[in-house]
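To start, the structure under review is shown below, and the notes come after it.
With one protein chain held back, the other chains of the complex are shown just where they sit.
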Amino acid sequence: MTSRARVLSGFAVFGLALFFFPAFQEAMELPRFYVIFLLSIFFWIAQASSWNILTGFSGYFSFGQGAWFGIGVYSVAVLAGKHGWPFIAAVPVGGLLALVGGLALGLVVFRLRMLGGEIFALTTLAIAFVLAALARLTSAIDGGTGTFMTGTPIPEFLGEFNTAMYRMTLVVMLLTVLAAYLIYDSRLGWGLFAIRDDEAVAGGLGIPAFRYKMVALGVNAFFAGLMGGVWALQIGFVTVEEVFNIRVPLFVILMSILGGMRHWMGPVVGAIIIFTLSDRLNSAGLTDVNQIIIGSLLVILTLAVKEGIYMRMRDRWLTTLISMVGVMTIMAVFGLTTSLITGFAVAMVVTVTILLVPDRLWDRVRRGSDGGGGPPVEDGAMAEAGR
Amino acid sequence: MSLLEVTSVTKRFGGIVALDGVDISIEEGEILGLVGPNGSGKSTLINVLSGFYAADGGEVVFDGEDVSEMQAHQLAAVGIARTFQIPRPFDTMTPRENVAVSYMFGHSRHSLVEARLAAQEWLDFTGLARVADVPVSELTLHQLKFLELARALATQPKLLLLDEVLAGLNPSEIDESVEMIRRIHAQGVTILVVEHVIRAVMALSSRLVVLNQGAVISEGDPETVMSDAAVVTAYLGDRGRSA
Amino acid sequence: MKRNRSWRLLAVFSVLALVVAACGDGDEGGDTTAPPGTEATDDTEATDDTEATDDTEAPSEPTGDPIRIGGSLALTGFLSATAVIHEAVGNVFVDRINEQGGLLGRPVEWVLLDDESVPENSAAAYERLITEDEVDLVIGPYGTGNITSAMAVAERYGYVFPHHTASLTYAYNYQCHFSSWSTGLHPNITNPNLVYDAVESSGNTPETIGFVINEFPGTQFIAYGEPGTDEGGAVAQAEERGYEVVLEVDFPTAITDWAPIAESVADADPDFLYIGGLGVNASELINAMNAIDYSPRGMFTQWPAPGPLLQTDGADGIMSVTIFEEHPPFTDDPEAVEVAALINDALADAGVPYTKVETQAAASWTAWEYLQQAAEGAGSLDQQEMCDYLVENGAQTLFHGDIEFYPDEQNYFEDLSKVKQVQDGEWYVVYPEEFAAPDRGVVYPRG
Partner (left out) sequence: MDLLVQGIVTGVLIGGLYALMSIGLSLSWGALKIINLAHFSFILLSAYLVYQLAISFSVNPLLLTLVVVPLFFVIGALMQVLIHRAKLDEFKSLIVTFGLFIILQSMIQTIWSADFRRIGSEVNVFEGGSIRLGDITLPYPVLLAFIASVAIAVAMSLVLSRTYFGKAVRAVAQDAEMARAFGIDPNRVAVLLSGVATAISALAGVFIAIGQALWPGLAVSWFGIVFPVVILGGLGNTMGALTAGVMVGVAAGVASVVWGPISAPLVTFVILIAALLFRPHGLITARSVA
């Protein structure tokens, strides 16, 4: 079975399992909140993964996620919220407009060869501010009055609100991650990696850098916008302050770095960890600490685990497994918590802490017990690409 | 007609004229040696031919096609590949991946799967098979230079531009490299070698072109060219300055 | 090889998750989420839940499982400046009700979450509170956007939803939402007219008026009316009264440089300046105007942070709207005085500079009263019965007096706002007369 077939079947399995979770939740009489919890994670996975397609793969650091997300939100807010378009019709428009925006930016920025990566980063930062200003200026978009999405109906066949949101976010999330994987496992992906490592050389070897960067930026913007469009309903009351703040860019950066920017799974893992963590910290009433912890994570992880937690998980998969299973079982058996999420969060924290042990130290501790600490990242990556 | 026809190519950097109306032609299947003192424009010429710099004037015709306006990746596609004096591997990839990537793109497009298999061929050819899967950071300079070659070859070029492959190598490594270049040539690749190590160039090239201050000052078979007065002064002058 | 490893690993997670889910069943997640309640009240040690419930002097010790009231507030983020007031007031109310024998004889516990000033976080928070923590009652968050998102959730589960400060009244149709902000359903009409009446009650009628409006949904609504309708707001009302509108400036919420606005105002030099501002907008504008030696003859500001304004030179004579101020006639009711004192302390402990009770605190307290009276009135925690009770009987509130909810007015009641004015460095209600502080009246033009 080829790696791709294996991964795609993996997608199918998880996709189906997740699709039926709401039914499962009903059946098991689990808290409805689990559904909302998951759909929020889906949102962040999609945002982080789409961001990583540009920044993780091509190395061009973008603060523009908020802009693409915002275009998506406002497309739906204006079309569905103000002009009564059917929601389902408005969402794709959000994605497409974001795509157009992304390509427009790329067309200008990537044309100028001497433009350094940090200049690109700041241009993307500026874009969000400009869009915010535009939205404020144009009463057709916002004009400062905000837009209520609470009146916007969702198609019957999607079920009641939460289930509908769950299904839509799930689909967009799966599409985004699938796109990330397919790009990762393709010439496009490897072309982007080459660009990330040395754009000039990549050109010399026949890689059409400009076109590839455009594609990466376009895909990023499209999925960010698509999910933004869906999210407009979740926001309920769309305002410029809410949509164009640094929250989305901040979190996607954090999540991708934590999970690892060189592998398509990195942002997925990162999103799950960060969101679960901040949700539980928050519900534990540790709100001030929450921010401080997030910030410290950003610093520590950038310095400590350069390749990202996901790579550590792969290399030390057995350890990861044991500690996750172990901690969760212990908590379940001794009834330390009745909340599945809390159990998961605690297990996660323990695991990540273990994974933070540097490789050198780790190998000394491990003495070749599990099969982990395997060959370097790149080899693993290529191995997939190859078989 | 010749494989590459360079007609009065000019390149300026601000005030400095790096290439001043250079005319060079490279015949199919030859090894052309390009020599000249520091700053004579050798590397600039390579950068122009490989599309890293856009020329300010002149015309480059490759295989009967005008490629003057082409960008680097288009030149790679028509069959021009180059190496770098200071190796520039993709350092988050293994040698195997380095080679595979350039095979995927380069002259003709190939899938990941094909690339991985094909990579082996060039790795064997350049004797890098042993180190194919270690991080490039663990390679020696000599190995990195060969990786440059393997990567360039993987693009299946008609014309290979070698920018001082020998610089910084010890005598025995130099001999290996010279041997390698001969073997590459034997495969029917036309080669342009830019070199400082005169001994090696003389041994390799069937024809020699000497650049000085951005202009061709002499051209012909190695012996006669190296005895050319202008060339000697250019070099001695150069020595004089640098000493 | 590695691939299927990573997939195996993920697969096991999910399987595991389901297993734990199956045995964990997630019922009465109470114990796990008890901390937030106490955590929240920790800010005011003096009045900590547990101490309060252990308090032996309490008339009748509340018994049984605590009644858990859930809510989120913008404890962090750009709304938190004001949200702290609602946090402090909520703590005071909960402690007080516990000291007085609890609700329906049971102790009350407030499960407070942080929504980080992000609307969709409020939605998630209320979903959590209702479905995972299974709280008995909910109380609204702070901030229009957050209230909107949260109300949608409350409506989904049929929870009675009291809330303090949602400015966009037109947007709420849920038949069990109860706003404690006495703006009425049409503040864009009633509020400005109240202000203009107050101004004119001085005997001087402005001929020209200038508007400086924050690009914030609430302020935009009051100034220009409901978007997409021709209803109009403060501006239209002024024109109807024959004031000439000589200036109309909108400014972004995150504005950093006030000089240009000050200059525009000075240039237009209106008889009366209507500032549709929030927080320190008015203070900053006044400073910028001082800087160019300009001082308007009359000023009104919508929703100021009361503290900073009092410390601002040249703020004397500026007007605003309020519900309650700590002076007669409001302080004629001893209970109001007692509660106000408690709130003052709580706010001081919470590190809020201006600790007096005014709109925010009063609205917050009233919302809690709705909840209490609904439960006691219905004699149960049945949401529908509670909802019906409030709709039928209204509420007796400490700071608003008796209130009646009009279902055909989306459960809003009359605009009970009063006009207050800074005089001699203090806020005094000056209009309508019956609420004016002893021998205080509207001063216009400013002294």
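Lettered A, B and C in written order, each chain numbered from 1.
The rule is short, and it goes like this: a residue touches a chain if its C-beta (ideal position, glycine included) is under 8 Å from a C-beta of that chain, and two chains touch if they have at least 3 such contacts.
Source: prediction; values computed, not measured.
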Contact list for the unshown chain, restricted to visible chains: A, C
Hidden partner chain, touching residue among A:109, A:158, A:182 or A:336: A:109
Of A:19, A:85 or A:129, the residue in touch with the unshown chain: A:129
Option touching the unshown chain, where A:54, A:93, A:175 or A:253 are the choices: A:253
Selected from C:165, C:237 or C:283 as touching the chain missing from the view: C:283
Residue ranges of chain C at the interface with the undisplayed chain: 76-78, 80-84, 215, 249-252, 254-257, 259-261, 263-264, 267, 279-280, 283-284, 286-288, 290-293, 305, 307-308, 311-314, 350-353
Contact set of chain A toward the excluded chain (per top definition): 61, 108-109, 112, 114-119, 121-123, 125-127, 129-130, 132-134, 136-137, 144, 245-246, 250, 253, 257, 288, 291-292, 294-299, 302-303
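We take it that only the chains that are shown with their structure count from here on.
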Set of chains whose contacts include both chain C and chain B: A
Most distant chain from chain B, judged by the mean position of its C-alpha atoms: C
Chain pair with more C-beta contacts, A-C versus A-B: A-C
Computed distance of Cα centres, chain B from chain A, in Å: 43
Touching residues on chain C, where the partner in the complex is chain A: 1-14, 16-18, 20-29, 31-33, 35-36, 38-40, 75-76, 78, 112-114, 116, 118-120, 123-124, 127-128, 130-132, 134, 144-145, 148-149, 151-152, 156, 168, 171, 214-217, 220-221, 227-228, 250, 252-254
Interface residues, chain B side, partner chain A - complex: 50-52, 71-73, 76-77, 81-82, 84, 88, 90-94, 96-97, 100-102, 104-107, 109-113, 116, 133-135, 151, 155
Of chain A, residues touching chain C in the complex: 3, 6-7, 10, 13-14, 17, 24, 28-34, 36-37, 40, 82, 133, 136, 139, 143-146, 148, 150, 160-162, 231, 234-237, 239-242, 247, 265, 279, 282-288, 290-291, 310, 313-314, 317, 320-321, 324-325, 328-329, 332, 337-340, 342-344, 374, 380, 383-384
